[in-house]
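Every protein chain of the complex appears in place save one, which is left out.
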Amino acid sequence: MTTTEFIPTRRAAVVDTLFRFQSLFGLVLVLVAAVVFSPTHDGELLFLDSENLFNVVRAISEIGIIAIGMTFVILLGGIDLSVGAVLGLAAVGSAVLLVNDGFGVLPAVLVVLAAGLVFGLLQGVASAVFGIQAFIVTLAGLQVARGLARIWSGGQGVAIAYGDGPGEAPVAFSLLGERTFNGLVPIPAVIFVVVAVAAIAFLRTSAFARHVYAIGGNEKAARLSGVAITRVKVLVYGLSGLLAALAGIIHAGQLNQGSPNDGSGYELDAIAAVVIGGTALSGGRGSVSGTVAGALLLGVLNNILALNSVDPNVQLLIKGLVIVVAAGLQRLRPTP
Amino acid sequence: MEEPGTPLVAMTGVRKAYGGTLACDDVDFTVRRGEVHALLGENGAGKSTLVRILSGDVTDHHGTIEIDGEPAVFGNPADARRRGIAMIPQELDLVPGLSVAANIFLGRELRTKAGTVARRRMHRETRELLARTGIALDPKRAVGELRTGEQQLVAIAKALALDARVLVMDEPTSALTGAEVERMFKVITELRDAGAGIVYISHRLEEIGRIADRATVLRNGRVAAGFAARDLTAGQVTAAMIGRPVQALFRVTNERHSKHGETGGELLRLDDFALRPRRHRPGRREPAGISLTVRAGEIVGVGGLLGSGRTELLETLFGAGTPGRWHGHLSFDGEEIHPRSPRHAVRLGLALVPEDRRIAGLALPHSVRANTALSVVDRLATAGFLARRRENDVTTKVLTDLRVKGALADPVGTLSGGNQQKVVLGRALLTEPKLLLLDEPTRGVDVGAKAEIYQLLAAAAARGIGVLLASSEPAELVGLCDRVIVLQDGRTSRELDTHDAGEAELLAAAMGEAR
Partner (left out) sequence: MSGKHFALPALVLILAACGTTHENSGQGASTSAAACKGAEGKYTIGVSQANVAEPYRKQMDDDIARAAKQYPQFTVNFADAQQDNAKQVADVENFLTQRIDLLIISPNEATPLTAVVKKAYDKGIPVLVLDRKVDGDAYTQWIGADNVDIGRQAGQYLAGKVLPRGGKIAEIRGLAGSTPAKERQDGFAKGIEGRGIDIVTTVDGDWLREKGQQQADAIFKSHPEIQAVYSQNDPMAEGAYLAAKAAGLDQKIKFIGIDGLPIPSGGIKAVEAGRLAATFVYPTGGREAVASAKSILIDCAKPAKTQMLPTQLVTQANAAEVYAKGNR
């Protein structure tokens, strides 16, 4: 036992590799099932219709974007229950600024993004500086954001009409509800993919992300290693708020309305996507690519259940089971 | 007073290995009715493994256990408890938020006929049990509000409630005040006179002389000596505890001792340094008057018994201690400093290798690379982004220097204890500290890795790094350090020059034995 040789790189064990791509396998599995169970029309598999596939991506793009922010928060060992409400707040904000306040598209988007960022940062401060549990802080944040959205909107949905006149939003904003590349690829799907690629790159290459993982893996060790725990936490909650606001802007653009009740329960779908994607709720382990796969898995599942006209109540049941199975797979993963 | 008949507990040929290290190697151990049997030995000598086997916590061992002459096989601690063996660990297993009575009856609450919890009966029985331990406490009080000494007695009462005949007590007095110790002894004596057998683990020799009937000394997993406690002297015990082979570890550092005579300028200076915490944290011994100096290139040891404030001192210096006001003087590299956070301390040129690497040192599922580079990732990054190759190069270099066995991508938790410790050390060294603070750097590390760590620390000192090393192992302090500061109750009680003092002297000093 005296060979003290350090091997800089060695291939990770097969099991580790398998589990790293666990969520992707789950996605592939669901995709295969979707093809197998796809209803047909004139001999054509309806699931594989390209418009349908893009519908799937569009449908999960908002959840996907907030789930990416949620991934950072959960990697920290935290949770952000406010994202759905912040999405609603941002949707209302976009509509009010564009329609009632005559903002241009860019100023409105920037103001709303800044509002989401600040909202998240404040929650981060409450949690990291004052030591209130993230669950409580963001649960309160959920209420506050809903309240603000109701006040800001005057208590009801603000419809967005497009045009040049007063009380009309610039036509450019309606792009969010459009499709590009020959009317095929929905803009929200494109934004989702761009955000996902950026987040994956950021998570893999930034020093900041290392700090995020370290805090989730062992906060005490991270602190004693000189990691600025408070700052990292505050910024991560800020990021989550920012992405929720982005999703809210997309929401308003897709639905041509900002309504204070928008995004109810989205936080739970986002958490589900993160968990299915293999990120541990205890923190320190997981990836954005897993979350993207998790969100897509949920989207494909929703789609194929709907295409087969499965009873809506049974759909809920099946989705619940899939989440439990995904979480169960987590336990099989070897932990040192 | 040799007692005939079968002993209460007889452990024969007990053996237990962790990886390649034998924690217990063919140990015979008995407990008789009505005796206090002290168990002595350095850290890692096998004491805790032996009592964990006895209390059913460790089950995959060799050798036999007999209770009242009948063989017993424990599958879990509950089995052992059913046979009358109760363990009172150093970290008490009480739930702070629950009342005294609820703790004592935890998991076997008394019921009324209607099936509800029989609160009043539990309170009455709790009062009776507490009376046997000699205190009158309100059974409704939350355990978290009690003083440490009172909590100890509640833990004993809990054991009594289970009709325990064998009580294993691990350092029961380490956190107690003088008066509380006296009361504890009274309880132990009464229990012994009532026929119970007590296994008493302690480092404090004078306590053992007072309370124990017999003493067994373990060293490197084997029984090194057995004494009748009346005959026990400090010299005998320390000789048995240290043994000779340990000396071999320190050959390198001894050479260093003989070579060096020159050290650099003064790096750290504490003058009557004390911390008055804003809010008292139970179980902590904050610095209450510490004076010491560390020069560049010097290794200074911090000794003292458990609970003497070693860890608290290092944490406070590193900005990770209890918040509060500082008194006295602290200067580092010629300037008065006051690290507000570990991050600040690292920037000032300090680095800490914390006491328990699993709790405070490493994110076990994360890679060796991520753990090693953690303190310097932002320094390595360009515009916030980390070049993987640069990170690989830097970590590979330090881990190669430290002779870590493993690969960059391995989860650090799969490495052996010694290699894990080297990863923590490597992370500290990567910050290029001027002063290295080490807390029990060789705990849970096998002998080979221990020797390597000593060499690495000696090499670090040779490069001009000052080292402040807290340890509960006298051999380590004497063998590695130039000077040793002995702490008692958060104060400097003694400073020993290791060129003159031997291990025995240090051990005696640490254990509070009057010379």
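Lettered A and B in written order, each chain numbered from 1.
Assume contacts are C-beta pairs under 8 Å (C-beta built on N, C-alpha and C of every residue); 3 or more make two chains touch, one makes a residue touch a chain.
The structure displayed is predicted, hence computed values, not measured ones.
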Indicate each shown chain that the hidden chain touches within the full complex.
A
The one of A:V36, A:A159 or A:L317 in touch with the missing chain is A:A159
To test your reading of the contact rule: which positions on subunit A touch the chain that is missing from view?
24, 39, 41, 44-46, 48-57, 59, 62, 150, 153, 155-157, 159-160, 177, 184-185, 189-190, 192-193, 196-197, 200-201, 204-205, 251, 254-257, 259-262, 264-265, 287, 289, 292-293, 296, 302-303, 306-307, 309, 311-313
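Definition applied: only the chains that are shown with their structure count from here on.
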Whole-Å gap between the CA centroids of subunit A and subunit B:
45
The residues of subunit A that touch subunit B in their complex are 1-12, 205-208, 210-211, 213-214, 216-218, 220-228, 284-285, 335-336
Within the complex, which stretch of subunit B touches subunit A?
20, 318, 320, 341-343, 345-347, 352, 354, 359-366, 370-371, 373-375, 377-378, 380-381, 384-386, 388, 392, 396, 399-400, 403-414, 427, 431, 448, 452
